[in-house]
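Encoded as structure tokens, the structure appears first; notes follow it.
After this line comes chain A, so read on.
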Amino acid sequence: MAKGIETSANEKAFIIDALTQGVRTDGRKLDEYRDVKISLGSQYGSVDVTMGETRVLCRISSEIVAPYEDRPFEGLFTVSTEISPMASPMFEQGRQSDDELLITRTVEKAVRRSNALDLESLCIIAGAKCWSIRADVHLLNYDGGFIDASCIAVMTALQHYKKQDITVSGEQVLVHDFSERSPVGLSILHVPICVTFAFFNPHGVEQNIKGDAKEIYVVDPNMQEELLKHGILTVTINKNREVCQVSKAGGLPMDALTLMECSHKAFTIAEKLTNDIKKLIEEDDLQRKGSQWKMLSASNDR
Partner candidate 1 sequence: MDGRRWNELRRFQCRINTHPNSADGSSFVEQGNSKVVCIVEGPMEPPSRSQLSATEATLNISLNVTPFSSIDRKRRNKNERRIQEIITSLKRTFEQSIITDKYPRTTISITCHVLTLDGGLISAVTNSITLALIDAGIAMYDYISSVSAGFYDNTPLLDLNQLEENDLSYLTIGIVGKSEKLALLILENKIPLDKLEGVLAIAVAGGHRIRDMMDKEVRRHGELRLSKLANK
Partner candidate 2 sequence: MAKVLGYEYGKKEVMRTKYGVVSGLWVCAESQYKKIREKFPSSFDQSGHNEEVLKGTRRMLLSATERSYLYESLHSKHIIRPDGRNIKQFRPIQSHTGFLELSNGSSKITLSDGSECIVSIKAKVVDKAQEQDLVSVDLEIAGHREDSPYTLSLTSTLQSLYAKHIPRESLNLTSKFAYKLYIDILVIATYSHPLTMMSLATYLALQSTFLPKLTSSVDDKEIEEQPTFHDYEFVKLQVTVPVIFTVAVIGENCIIDPSAEEMEVSDNGLIVSWFDGKPISPMGTVRLSETNIKSLNPALIVKSVDLVSSIANSPWNVQIILS
């Protein structure tokens, strides 16, 4: 994937050497997550997440469609990720590289396979009509941690999104406008958060296999670290202490104990992020309610 962007041997040695001494180039500690800035759009379900220099935009949309034949009681949920050269020149237009495929699949698995969204609640008439929810993720700027940022963006957007209210009478479905009836939120079962760890092996491969040398791992790698990494691990976890997904697609072999250590660290981070997101959504809700009341009140400001 690293096309166009190369790190010089000097730089490489410097970064790895610094890591062995527990220092990262951007001044963070080894297990420090970057500050996550989430800003909600004016419309329901549009979220902009910034982590360091990484910027991700997520937009949720919905429509009414026929469900899959083999799953008549469930709605549809698709996540589509768009990685274009806009984010970084190393991504090519139109062609998906192995890395991009892994990124897309991990985000999809984290959010969709873990049943974060209650699909059964999306059913309108069994076998005939259901809601189809679509999350479009766009990567605006890339500085590592795309999986983490997209996952946060999708989950925040899902919690923020509200769809039109509907009334069902027989086979007829009536969709109410936002002004007619207040919109309803989606039913979210849990909030999975992805935490990515990058592994570095400052010594030779032989030492690592024999177990003489311990690998170094850092939380939430930035682009430079991601380019130099020897292995990567993504843990998806929610605040109920449930691990939803772990993917370690090859790379540097690591200890089972290290994995447990990473999972526990991931949990702490996930817990904090989940609470932050919840607070943010609640604040936004209050604000919107406030403006709504203002609109409905009979007296005008004079």
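Everything below uses one rule, namely that a contact is a pair of C-beta atoms (placed from the backbone, for glycine too) under 8 Å apart; a residue touches a chain by one contact, two chains touch by 3 or more; residues count from 1.
Picked so that all candidates are chains of the complex that A comes from, given by their letters.
All figures in this text were calculated on a predicted structure; none of them were measured in a lab.
Colleague: Taking the stated C-beta criterion, I'd like to know which one of 1 or 2 contacts chain A in the complex.
Modeller: So the candidate in touch with chain A would be 1.
Colleague: Flag every residue of chain A that touches candidate 1 in the complex, lowest number first.
Modeller: Chain A reaches candidate 1 through residues 98, 101-102, 104-105, 109, 113-114, 205-206, 208-209, 211, 231, 233, 237, 240-257, 259-260, 263-264, 267.
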